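A single protein chain has been omitted; all remaining protein chains appear in their positions.
Moving on to chain A:
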Amino acid sequence: MHEILDLLQNNSRLTAAQIAVLTGRKEQEVKTMIEKLEADKTIIKYFTLINWEKAGVEKVSALIEVKMAPQRDVGFDAVAERIYRFPEVKTVHLMSGAYDLAVLVEEVTMKEVAMFVATKLATIENVLSTATHFVLKTYKQNGFILEDKESNKRLVVTP
């Protein structure tokens, strides 16, 4: 099962038939397994990794560190929810260490980030402070090196 997940994580366009060949299983068996994984939300969503810069989209991403005061019974969850519901927020992690939430906003303009932090994020009660770091360049994302300069030039025929 993990092998199927690995394959799909790497290439979500693989069909059940292809996965069946690669893993030595029956197509129907793979189909059933994927359906189950989708149904129980082990597989949450299929998406595409895009190099937006290459597509000519000049938008920015920022990592915002958020410190907050935990609340009785719900800890950080309630505040986190108020933050992650914003559509420009793409990823939110609760962190150990110097701050509490790592909030990643992506594909927005610089001004939108500023507005978001000043008028939305910082004003939420129990948010104690924020620190915004803009992404200057992305080298690697989701395990993929965006501009891989490495080339493995093998001879075309070797013994």
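Here is the rule we use: a contact is a pair of C-beta atoms (placed from the backbone, for glycine too) under 8 Å apart; a residue touches a chain by one contact, two chains touch by 3 or more; residues count from 1.
By definition in this document, contacts and distances are computed from a predicted model.
Visitor: From the names "ABC transporter permease", "Iron-sulfur cluster assembly protein SufB", "Protein FixA" or "Aminotransferase", which one matches the UniProt record for the unseen chain?
Guide: UniProt protein name of the non-displayed chain: "Aminotransferase".
Visitor: Which one touches the absent chain: A:D40, A:E125 or A:E150?
Guide: A:E150
Visitor: Which residue, A:M1, A:L22, A:M95 or A:L146, contacts the hidden chain when the whole complex is considered?
Guide: Counting the whole complex, the residue in contact with the absent chain is A:L22.
Visitor: Against the chain that's been left off, what residues of chain A make contact? List them.
Guide: Residues of chain A in touch with the missing chain: 3, 7, 17-18, 21-24, 150, 152, 154-159.
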